[in-house]
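All protein chains but one are shown in place.
The first chain written gets the first letter, and so on, giving A and B; residue counts start at 1 in each chain.
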Amino acid sequence: MLEEIKVRLETSVPGCSPEIILNGSPSGQHSLLLDSAHAVEAATFLRDDAELRLDYCSNVTGVDWLPTETSPGYLEAVFHLYSMEKKHGPVVLRLRTENRTDRVHLPSLTPVWRSAEFQEREIFDLYGIIFDGHPDLRRILMWDEFEDHPMRKDYVEPDDYEYEPTAHDDVLTKAKQHAIRQPQ
Amino acid sequence: MISMTTPPNQEMHEGLVADGGQDELLEIALGPHHPSTHGVFRMDVVLDGERVVKLKPVFGYLHRNHEKIAESASYLASMPYTDRLDYICSLTNNWAYALAVEKLAGLQVPERAEYIRVITAELTRLVNHTATIGFLTQEMGASGTPLMYAFREREKILDLFESLTGSRMMCNYMRFGGCRVELPAGWLEQTKKVVKDFPRFLDEYEQLLTGNEIFMARAQGVGVLKKDLAINAGITGPMLRASGVNYDIRKVDKYGIYDRFDFKIPLGEHGDVYDRYMVRMLEMRESLKILNQALRDLPQGPIMDPKAKIRGFRPKPGESYGRIEAPKGELGFYLISDGSPNPFRYRVRPPSLINLTVLEDMCRGYSIADTIVIFGTVDIVLGEVDR
Partner (left out) sequence: MDQKLRIELSKQGIVTTTLEELYNWGRKNSVWPMTFGLACCAIEMIATSMARYDLARFGAEVFRPSPRQADLIIVSGTVTKKMAPQVVRLYNQMAEPKYVIAMGACAISGGPFKQGYNVLKGIDRYIPVDVHIPGCPPRPEALIDAFMTLQRKIDEQTLRGERRPRHLDPEAPSEFVVPRFGAHDLEPPNNPELFHILNNVDSCEAGEVDARGD
């Protein structure tokens, strides 16, 4: 079914070239990788097309891929779409940023599906992806003065390990740091 | 309570003019500590007299970084944390997570375990809907009495959970490939007795509330949610069905063995508070029907998939999205695995958070007292909104 959607997207939205990403697990939920320039058009097509009618965007997830030898690392937004009218799904869309540091802009799909509103704000708060076109992009879960993006893989949390009743492994090393610094 | 932690949001007032001859709009913050007992939730409302002009929900006061903890814990270690997501109904959270992992790893669940899962999930639905309706009446001003009746029934079902799983609320009962322990002796008879006595409680509640003048005046026509907005905003659960959309994941996805049971989906017409209340009452009656059928047909057999590994569980690299019809809406888990014992990405799709998207649309134009009532029917739990 995903091949048909790919073909129809290529014909209806000129310039759009989705790529199919295969899924290794037995769930069989393969995904379509869209490019940022045509994402909003492709999403509108998917929502309004008479056969697909994917009018329900169920889930928007942010993923952080660290740099490897082959790629500079990127942040990703994954959309799960279902159809309430035709009762089929899921169709999985992916949007990727170019790297993790400065080029982290993605188009917002909130004008297409309003359910993405809070979820994109959460991805901005926790991962740092900036969604262009979002009506109200600000922090949602952390306080406004907070400066980090906590869900990234390289986030270092603040050190408040002064009191650890059952310390072991790396928590024990962190607790020992405090003991050495403040002897009684 | 006026909040002093964040500066007043200047953009809230932009472009808004007071109606009705008054010069100023009043901006207040309802919460995060308020007696509506839904948790630590804040709403910044801009008022014109008593009417709400603009409303912005603010949350994050219970953000316990469940998703980050799951990335450093194994798959099974995250199961007790899923109890604490929607802490009123913990067994359905467990089932959603187990479903997602079973899709990821390709595990099969034996029949007896499926029946037990359905029985516990429908009991959880009863627990949740009684609590919701009880809290709704408290917000309307009936300070505590219907809530006492609702909690009386809830305690009976919590006793069942305690004898089955060991804990009243944080049950931690499902495992990947089945259930954790076998049913104790006498549990089935106890459950049958509770299910037989439950319709009497529902009749009592309906007599108190459904035809009640005050209830109808405060609930009918209040907080209307239109069908198209509901679909576009991703609303699921009783809120969606009260607006007239026939979408229940038990009938659409047919996960588990729900295609063997005969039950109807109640739909509302107007999408107001009264419809949402009626949809929940009728859903409780349908749950009792499912429970009767499941208790009658429960087969013998194993409760765990013999091929499921408890120790050293490493699914193949890939991803999966599993969802169920939780009492509040669509609860989904999205897992990405990279072959290690810990998930690479673990995401919870919370129904309460998505259902809050339309809170402003529903509350505009109504008074503050109605806002609290409308907020009560959205039926959120902060553990799920903030995770």
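Rule of thumb we're sticking to: contacts are C-beta pairs under 8 Å (C-beta built on N, C-alpha and C of every residue); 3 or more make two chains touch, one makes a residue touch a chain.
This one's a predicted model, so the numbers in the text were calculated from it and none came from an experiment.
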Sole contact to the chain not displayed, among B:L76, B:A142, B:M169 or B:A369: B:M169
Touch criterion as defined above, residue of A:E3, A:E69, A:D102 or A:E145 at the omitted chain: A:E145
Chain not shown, touching residues in chain B: 4-5, 32-35, 37, 39-40, 60-66, 68-69, 72, 80-81, 84, 87-88, 147-148, 151-152, 154-155, 168-170, 382-383
For chain A, residues in touch with the removed chain: 141-148, 150, 155, 157-158, 160, 162-165, 167-168, 171-172, 175-176, 178-180, 182-184
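By our rule, only the chains that are shown with their structure count from here on.
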Residue ranges of chain B touching chain A (in the complex, touch as defined): 5-6, 59-60, 63, 65, 67-68, 103-106, 229, 231-235, 245, 247, 252, 315-323, 330, 332, 334, 336-337, 345, 347, 349, 353-354, 356-358, 386
Contact set on chain A toward chain B in their complex: 23-27, 29, 55-59, 61, 63, 78, 80, 84, 87, 90, 92, 113-119, 139-144, 150-151
